[in-house]
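Only one protein chain is missing; all other protein chains are in place.
Letters A and B name the chains as they come in the text, with residue numbers starting at 1 for each one.
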Amino acid sequence: MAVTEDDVRHIAELARLAVPPSTLGALVAELNGILTHMDVLTAVDTSAVEHVFSTPIEGTPLRSDSSGPLELFSARETFAPAMRDGFYLVPRLATHDDSSNTAP
Amino acid sequence: MTAPAIPPVYEMVIGLEVHVQLKTRSKAFCGCSTSFGDAPNTNTCPICLALPGALPVLNEKAVELAARAALGLGCTIHPVSIFARKNYFYPDLPKGYQISQFDQPLATGGKVSINVGDVDKSVGVTRVHMEEDAGKSLHDRYPGMTAIDLNRAGVPLIEIVSEPDIRSSKEAGAYLRTLRQILQYLGVSDVSMEEGSLRVDANVSARPVGQQELGTKTEVKNMNSFSGVERAVEYEFTRQCALLERGEKVIQQTLLWDASKGEARVSRTKEGSHDYRYFPEPDLLPLILHPEWLSTIKASVPELPADRRHRFGDEYKLGSADIDKLTSLPLVSDYYEATARISEDPKAAANWVMGEVQAAVNASGMPITEFPVRPADLAQLIKLIRDGLVSHTSAKMIFTKMVDTGKPAAQIAHELSLLQVGDETALAGWIDEVLAEHPEEAKRFLAGEKKLQGVLVGHVMKKSGGKADPRRVNQLLTSRAGAG
Partner (left out) sequence: MTIPDFGRLSASALAAKIDGGGVSPAEAVDTSFARAREAGAGKESLNLILWSDEQLARREVESFTKGLGRAGKGGRLTGVPIALKDNIATFGLPTTCASKILAGYVSPYEATAVTRLRQEGAIVVAKTNMDEFAMGSSTENSAYGPARNPIDLRRVTGGSSGGSAGAVAAGIVPLALGSETGGSVRQPASFCGVVGVKPTYGRVSRYGLVAFASSFDQIGPIARNVDDAALALEIIAGVDPKDSTSSSQKVLSYRDEFMPLATSPQPLDGLTIGVPEEYFPETLDTGIRSLCERSIDLLKSLGAKVVDVKMPNTPLAIPVYYIIAPAEASSNLARFDGVRYGARVKSATLRDMYAETRSQGFGPEVTRRILLGTYVLSAGYYDAYYKKAQAVRSLITRDFQTAFGSGIDALFTPTTPTTAFAVGAVTDPYEMYLSDIFTVTANLAGVPAMSLPIGRVGGLPVGGQVIASHFCESTMFRVAYALESALGGEAQQ
């Protein structure tokens, strides 16, 4: 499986990374160079492998509903790039009236 | 003359995804408050701000409520379920991924029984899984900017996914109303669409009647009421039918319902970019639910609406219309049942709860649990009526006073001198006086002129200042006439 320029454009879009056309070719070559070494895995028979947990299996620990919030020792404004009236600000979404305020 | 019914050519196929906010004090993975309407971003901490190095820890109460909801929907709870990351960028999604569950959800395989037009039907529940909510984006607050409030980010949700078993907008509405009622009974959520604690996405497709294979579906989002969902799926189904009629294809896409225009528009978000790259959340271990723990949750599942409806019919001999009204909301239903038991008069209790109580509660805007007239108080009033100590007219007056003052019925009846006199000696005295004061009528009445009884009762009532129990007065006059 070789990565193409289209693949890299697609994953760069997914990862919100700008890949200038001048570096695209080099990136494709690098990723393919790395992925070539991954191909040894396809030859490994893992059909009988059950997931082995690297540490003894415990359930995820649960926290009390009334545990209270963890403290912030400096105000949000001191480390935020842009805040107004307590809101974080970002450039207005081009698709704002579509995506509304719900998760996809 | 009516037009001949045209057999439907296409069948509507709907599956619903319902997101329900769980009623916890703190968020799913951090201790921040879930309270609604606080100043922006005040309920945030290193974890829900996704500060570098912060880690999630699961809220026990969220698991408990999710499990109870799943049990109430008849699902099988899996002893091991896995949290997964759903990766996408959005400014109100601080981590750049949502912690959700993917291929090993909390629970699968339940059902919801609905009734539409007196036909019973079962809608399958594919799965119930846990996840966290995103924050809120406000697009119109500042020009050119989107404002982000993360108070809601990380609030615990369950997603309830139905099978594509729904065949009409009416069924969709019935499913949602039944589901909401069950969740209310279970006490797991406020289930308010207005406050966003219940949200619905609909998967809609159309297929020729008789065809087994499902048609291409679209997802309709952004409805803000159940009737909105009904209208939206109807709209979308009609649109798809028109496409199919013209021989065109339905494109798989997301549509956003515009309630004010009554139409759904295609979302401009790129479909191709929806590759969520789910993988198991490495910051959490598998959620392991032990059988003992599950059995305590099972024990906490209350009587569900369908069972309660049956029982109210059997136990209290109520008609189905009354049962529907009295079981619609769990707290009203509990209130009714307590009143019925204490008063030992289920019929009277039903009339009071459906009438005066509901009206007063609605007028006050307070939840029935805070209503000043408690079931025991109402039951006392019902007993006073039954024992002839207050009239129906007085009882309504007393009830109003009870609502205002919270005082017991008997005390108010006494203070307002509304207690009826049923004592025979006192009543006989008044009757004697009336007969003596109206000798002519008395003579004719005792001679058998029955129609005069009403007039005489009126005189007695007047003499007693309205306190005489008219029923007893009637009985006494009848026996005198019979004796004479």
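Just so we're on the same page, contacts are C-beta pairs under 8 Å (C-beta built on N, C-alpha and C of every residue); 3 or more make two chains touch, one makes a residue touch a chain.
In this text, all values refer to a predicted model and were calculated from it rather than measured experimentally.
Residue B:Pro52 is the one among B:Pro52, B:Pro143 or B:Gly482 that touches the chain not shown. Contact with the chain that does not appear here is found for just one residue of B:Gly37, B:Gly117, B:Gly247 or B:Pro282, B:Pro282.
One chain of the complex is left out; on chain A, the residues touching it are 1, 3, 7-8, 10-12, 14-19, 27, 30-31, 33-35, 37-38, 40-42, 44, 46, 49-52, 54-56, 58, 60-61, 63, 70-74, 76, 78-82, 88, 90-94. Counting over the whole complex, chain B has residues 46, 49-58, 85, 87, 89, 91, 94-97, 146, 148, 150, 275, 277-279, 282-285 touching the chain that is not drawn.
Please note the rule applied: only the chains that are shown with their structure count from here on.
Look at where the CA atoms of chain A average out and do the same for chain B: the two points lie 40 Å apart. Those residues of chain B lying in contact with chain A across their complex are 24-26, 30-33, 39-47, 49, 57-63, 83, 87-93, 98, 133-134, 136-139, 141-142, 144-150, 199, 221-222, 254, 256, 265, 267-269, 272-275, 277, 284-289.
Those residues of chain A that touch chain B in the shared complex are 10, 13-14, 16, 57-72, 76, 84-104.
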